[in-house]
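Missing here: one protein chain of the complex. Every other protein chain is in place.
Letters A, B and C mark the chains as written, and numbering starts fresh at 1 in each.
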Amino acid sequence: MSDIKFTIVGAGSSYTPELLEELSQRREELPVREIMLYDINEERLDIMAGFCKRFAKHLGMEVDIKSTLDLDKALYGADFVDTQIRVGGNRQRVLDEKIPLKYHLVGQETTGAGGMMKAMRTIPVMLDVARKMEELSPTGWLINYTNPTGLVTEAVTRYTKANIAGFCSGGIFPKMWAKRSLGISYDRVQYDYAGLNHMNFISNITIDGRPVTEDEFLKIAGENTDVDLELVKLLGVIPSPYLQYYYHTTEKVNKILSRPRTRGEEVMLLEKEVYDAYADQNNFLKPAALSKRGGGGYSEVAIGFVNAIYNNIDTAMVVNVPNNGAIKFLPDTAVVEIGCLVNKRGISPLNVANIPEMCWGLISAVKNYEQLAVESAVEGNVRKAKLALLAHPLVREYDLVEKLIPELLEANKMYLPQFKF
Amino acid sequence: MSDIKFTIVGAGSSYTPELLEELSQRREELPVREIMLYDINEERLDIMAGFCKRFAKHLGMEVDIKSTLDLDKALYGADFVDTQIRVGGNRQRVLDEKIPLKYHLVGQETTGAGGMMKAMRTIPVMLDVARKMEELSPTGWLINYTNPTGLVTEAVTRYTKANIAGFCSGGIFPKMWAKRSLGISYDRVQYDYAGLNHMNFISNITIDGRPVTEDEFLKIAGENTDVDLELVKLLGVIPSPYLQYYYHTTEKVNKILSRPRTRGEEVMLLEKEVYDAYADQNNFLKPAALSKRGGGGYSEVAIGFVNAIYNNIDTAMVVNVPNNGAIKFLPDTAVVEIGCLVNKRGISPLNVANIPEMCWGLISAVKNYEQLAVESAVEGNVRKAKLALLAHPLVREYDLVEKLIPELLEANKMYLPQFKF
Amino acid sequence: MSDIKFTIVGAGSSYTPELLEELSQRREELPVREIMLYDINEERLDIMAGFCKRFAKHLGMEVDIKSTLDLDKALYGADFVDTQIRVGGNRQRVLDEKIPLKYHLVGQETTGAGGMMKAMRTIPVMLDVARKMEELSPTGWLINYTNPTGLVTEAVTRYTKANIAGFCSGGIFPKMWAKRSLGISYDRVQYDYAGLNHMNFISNITIDGRPVTEDEFLKIAGENTDVDLELVKLLGVIPSPYLQYYYHTTEKVNKILSRPRTRGEEVMLLEKEVYDAYADQNNFLKPAALSKRGGGGYSEVAIGFVNAIYNNIDTAMVVNVPNNGAIKFLPDTAVVEIGCLVNKRGISPLNVANIPEMCWGLISAVKNYEQLAVESAVEGNVRKAKLALLAHPLVREYDLVEKLIPELLEANKMYLPQFKF
Partner (left out) sequence: MSDIKFTIVGAGSSYTPELLEELSQRREELPVREIMLYDINEERLDIMAGFCKRFAKHLGMEVDIKSTLDLDKALYGADFVDTQIRVGGNRQRVLDEKIPLKYHLVGQETTGAGGMMKAMRTIPVMLDVARKMEELSPTGWLINYTNPTGLVTEAVTRYTKANIAGFCSGGIFPKMWAKRSLGISYDRVQYDYAGLNHMNFISNITIDGRPVTEDEFLKIAGENTDVDLELVKLLGVIPSPYLQYYYHTTEKVNKILSRPRTRGEEVMLLEKEVYDAYADQNNFLKPAALSKRGGGGYSEVAIGFVNAIYNNIDTAMVVNVPNNGAIKFLPDTAVVEIGCLVNKRGISPLNVANIPEMCWGLISAVKNYEQLAVESAVEGNVRKAKLALLAHPLVREYDLVEKLIPELLEANKMYLPQFKF
């Protein structure tokens, strides 16, 4: 590998400048020759291409920033393809949130019935990217942040041969938490991490190789997780923040219903502000509003991966990868989110020898849903979509399934070429 | 094995005469020398001993019917020990039902939080029986019908060396259904049966070795299961009737709440009537009210097992047995309810090569709950009781767990010697 | 299933009359309408068809005995197809024996390099039978006795959809031994049986459900097995007689080398005598010489299977079946020889929970060889043939492999259409 061609699919996303910034910070070790911006939304792409050029100049980066509406051109010869797409945009996201809420179910873009619909819209597009990469950049890496990243990665690994690394910033949350609450740098914090994307449990946290004290544990957990601290004490391990939707379902649904706007609607408002700032020809700084956007840690993880691969540095990372026996009670094809060793050779999953005693059933239940949802999304199979929701711990009831599926499919019609209507 | 000593633990139960009747019907092949009735309730034991003697005479059985309040005496040298106890009686059962219902949760004697409490009360008593059998009847068989039979059997197999066969009449339901709906005899009907007690799925039904037609399938399913027929069609396999609590939760809870009495309360009324009949010194016939009592098929399965063992006849039966790899995604110690080969040598579980695609996650989730509940029941461990309900698909929410556990433990205080209060 | 059409492929074999005799003995329960004899050797087929008719008449059987040289006709509508072929005849068998012996290796028709060559010749023919049965008798059962039955069965189950039951009389050896040495009838004797065909171990023998005494164990083992009794005592379990080739290799090879004739050569002489008797138009009795032929128990097992299937009688049998997790350390596709439940529904393998501590490595080693040999035989792949022998515990050394493979392939050229020469 000589100098890097770094392609961003969905470059119109407001996250793009953060990737640029991270690449700039690591420019000594990562000689990026070309950053190729691709999107299907020409307006946003133009805004972002303009801003990125100003931003790069401001950062003092010497890099060729290009943009294109042609996916083949974007992928051709790319060393890394970072995907951050949102099929159907925030308009569809709001539907993912609102339709389940009508039935007093969690309405969320990655969890529950809403998450399944996001998967249904996203998977065909991502398979297209992956299949093109098989031809156009066969040794390149697809770095996926597109949610639900577990389902997207499972679809790509089961149905294509592209090299994909499925990421979520959740993989470094305990490091972020320890830094925030204890003032400890990332590299001193380690832990067992096991489960699925947004359905995982963190145990055996160590600092400098020694187990955290109870005090440290409570600070890390108490100041940062989204589940009740008493629950964390009971569990003895830290669940992913998304477990709040499982362990505090009713409370959470009521809270969302009590808000004037869903998260998707808030983001839509926020994005207007952000894009106005990006579009300003005189602006070369990240908009202040961006910090309210969430998603911290993404660029850090993505570019950390690029560094491990490009510079062949053994690096422990949490990645979404095919199971192949790493978690013994899950199928080989199941994509799991676990600790891995990354270096130029690629991603080598660690064996998961132990799993907290209270979580393997829930992880299995959600993975059963995920595999059915992926198959449904790939095959355009309505029956499997229903079975997926029946298998989902947050839906399960048959009459809900029969109400939700037709409504969800109808609302996403335009984005589901794989289904017959 | 020469002539059989058949002991009934909990012989005061209204089911006892049905065991007698079944033994009578098979008297040619099963030479029972002694039927030993044991109970802790002296009044019921006397009533039942009296009735059984009249009933046996009426049936023309030549058998020595004895009764005792001494467990050691009951178990000593027994070839088969049939257990049908109800620790705390129907009074506690009603609490198992009503406490969860307060929180709009399934209140049921084997499923959900109520089922766990029944396990908590029952397991210490059953471990006591099993441990005594290790000494007093080491080659004898403990035939367990005491619910929740899966949890009871798991406790006995994990913590004692007694020979136990955990049964549920659910194992022959498809045979009963085919007989009822298609007029076909038991031996012509076969199927794959996999999962846990009250959490299982029946697939690949055959008649005379050939797959059932769609018509036959729909008749069997439609006229007999307690879940929606449309749901069965969607699944393509037949779930245990207890799956109604999972797939039709809200509807089912509402239905129960709308009734004047819980099932436990109904049974209490019914039992009065039944025991009055039993107590009548002139009566030698099974009370008519017994048919409303449910539990059909129990004696048939139990005595079928006795026959397979005693006469060494290879017999396919559904039994609750330690997994040991039969279902590959469950732990070795997990008791599962699956097809087995039974003969004089004992119980040999069949390997479960395939499991319906939509159910492995739910089965795992429930087994995760069960294993925590069993450990809690054996250790008197409150934390594990909470983790068990958190892991239970029908409870899961943390605030419910924190409300339910103290209330359930308090309500069962008298029957939980293993817990500290 | 109405009356039975029973087809024998390789009906020219001297075993055919024993099948007839067994069918005759069970005629009450097995209404055979037609016995169809098929062979490619017209002369032998005619001799056998003639004898079988006389023999059937002598036995008082009312059955239609037909013969044909047309395989399609033989298979069409058959309920059971019993295969007992010997591709290349005893002439090739002698080469299977003699070529390895040149290198001081076990030369045997099922074990070692010779066994592999028999598999190479047999598998293409058996796949042809199985594929025709998919069309011509899709619900019929292929009962395979053709050796090496484990490899043949694995080829058929991995590459076709035919219903196959792979048998070896070894499955009932402990019953035969107990009968012979202790005078105990078959049905009273049971045991754990695990491993592969001709590579298995028998443990936990019981009589009437109780463990055998040490005395009984030693009688059963000492008077019947072909390995040293001291070795059996050391093992504590009884190895298949074929384990003599593994545990007494040198002694065994020397013994064979010291004989004037190999077993194949002896059989050739014997067969002459036997066929002369069969050909005698006045003879209607099994030739006396047949008893020297070996193979006792075959017809018993085969027709026992027919009875279990046809009459839907739950029957414990040892069968060669795809593993699918029954033995957890072997691949799913590996055919294993284990206890199964047989009834009209077919063959349901028992889960193998325990395996003797000293044998799992050897079983794995031989199965590794077997899988490579099967793939080589199906694909005509010389490299895999070499890898198979390298993986074989009785060959293993590379220079032997490089000498054996060309010589063995050359010697079998005429019977290996799948290989390029």
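Note that in this section contacts are C-beta pairs under 8 Å (C-beta built on N, C-alpha and C of every residue); 3 or more make two chains touch, one makes a residue touch a chain.
In this text the structure is predicted, and so the values were computed from the model without any measurement.
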Shown chains in contact with the undisplayed one are A, C
Per the whole complex, from A:A289, A:L341, A:V382 or A:L409 the residue touching the absent chain is A:L341
Out of A:L59, A:L182 or A:A316, the sole contact with the unshown chain comes from A:A316
Listed in rising order, the subunit A residues that touch the chain left out are 1, 139, 187-188, 190, 206, 208-210, 309, 312-316, 324-326, 328, 339, 341, 343-346, 348-353
Per the touch rule stated above, subunit C touches the missing chain via residues 227-228, 230-231, 234-235, 246-251, 329-330, 357-362, 364-369, 371-372, 383, 386-387, 390-391, 393, 396-399, 402
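The definition used in the following text is that only the chains that are shown with their structure count from here on.
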Chain centres computed over CA atoms; the one at greatest distance from subunit A is chain C
Using C-alpha atoms only, the most centrally placed chain is B
Cα rotation angle, subunit A onto subunit B, in degrees to the nearest 5, is 180
Here the gap between subunit A and subunit C, centre to centre from mean Cα coordinates and rounded to Å, is 56
Per the C-alpha centroid definition, the whole-Å distance linking subunit B and subunit C comes out as 43
Touching two or more other chains in subunit C are residues none
